[in-house]
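The complex appears here minus one protein chain, its other protein chains still in place.
And now, chain A:
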Amino acid sequence: MNNVIIIGSGPAGLTAAITCAQKGLEVSVIDEYMKPGGRLLGQLYEQPDGSWWNGINESKKLFQQAVNLGVQFYLETPVFNIEKKDSLWVVYTDKETFQTTNLLLATGAAEAPVPIPGWTLPGVMSIGAAQIMTNVHRVKPGNRGLIIGINVLSSAIAMELKLAGVDIACLALPKNNQITHESAHPKKVLDSLLHVAHMAPSTFVKLGSKLMKNNFMKELGVTFYPRNGVKMWDIPIQLKKAVIEIYGEQEVEGVTIASISSKGEVIEGSEENIAVDFVCIAGGLYPLAELAALTGCPFHYIEELGGYVPLHNEQMMTPVEGLFVAGNITGIEGAKVAAAQGKIAGLSIAKRSGKHQLDEDLKDAVQQGADTRKNAYIQFHPEVDSGRRRIQEEWEEYLVNNTVQFF
């Protein structure tokens, strides 16, 4: 019998586990992966102050701290169902069935697919898979690859692949269709990239981002975008080329790429083949909310947070008694924000478990979370703040017609 079970051992889950254990609670953490750390494991980048953020080291530190505090870990243990029986949560895994009074879902995010003709060939993988292969397992996904989808995540991982000595032919857009939609539209993509331009070690991109604050300039920017792309870390970023097919007999042998107009339409006759032995698809992230959905927790679709998110308040409580959420399940943001949310959730759980004098701590933690968001180096959605406000408004509206059991 546990005071708290945490599903997910990423930055949110680990920080919550540490916080709960420091307050004297019995904590178990369950994760389907074989190593603790979640998406933190894949991260490797240089911070503005010149120091390197190494996700593997950060994961180890958090895991060790949790273990020292007596947190129990169950790795390689997928949870296939959760349900509430009387006032207890029952957590089903293929190894054991657990019971707990407080349940924290810190299940993170999943990658959205982008279908391209030929995407079922061996050698096509999600950008996250390429990151885990390279940084965690130290296996090259191939010798020369191409990345379909230009966004924050794919440009960061392209740089990591480059560091590992993997050649990247280019980053290009997917061909425009009913599914790829905005991710195939050069102006929309440019728009979202401007928010990460400060990361680019290219003067052209940095200067360009300052010039392109208004729509007219953006239109010009796309129109005059160089045919051969702009280089970031020596990798061409092709805003005006789209992949129309991935080809190969038994596995990936290459891609067919074509020039596109500033609206994303393919220019006939511009097709060319690029030989590669692997292809990464980067469709962006969405909150992985399947377990929360099983509990009957209300959901809201909020674009700025990456999709459907379970209803929750600033203290990371859901309207379902004893159910808490933290990290990317509440909206797509960076690891530091996820960790800050984990701390808030941990304090909320300690408070619900009868630990006293936590109100000040909780208030500080909420403030700290907001500050972390404001100072975040990487913003997955430029309007994430307004998304956070929306879910808080939805929560307040929910309280008008429903009773929620507070602590």
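Keep in mind that, in the parts below, a residue touches a chain if its C-beta (ideal position, glycine included) is under 8 Å from a C-beta of that chain, and two chains touch if they have at least 3 such contacts; residues count from 1.
By definition in this document, contacts and distances are computed from a predicted model.
Asker: Please identify the absent chain by the protein name in its UniProt record; candidates are "Aryl-sulfate sulfotransferase", "Rieske family ferredoxin", "M67 family metallopeptidase" or "(2Fe-2S)-binding protein".
Answerer: "(2Fe-2S)-binding protein"
Asker: Out of A:39, A:300 or A:336, which is the one that touches the chain we can't see?
Answerer: Of these options, the touching residue for the absent chain is A:300.
Asker: With the missing chain put back, one of A:79, A:106 or A:189 would touch it. Which one?
Answerer: A:79
Asker: Of the residues listed, A:289, A:329, A:350 or A:378, which one is in contact with the missing chain?
Answerer: Here the residue in touch with the unshown chain is A:289.
Asker: Check each of A:47, A:120, A:357 or A:401 against the chain that is not shown and name the one that touches it.
Answerer: A:120
Asker: May I ask you to list the residues on chain A that touch the chain which is not drawn?
Answerer: 32, 78-81, 83, 92, 94, 110, 112-113, 115-120, 175, 177-179, 181, 245, 247, 283, 286, 289-291, 293-294, 298-301, 307-308
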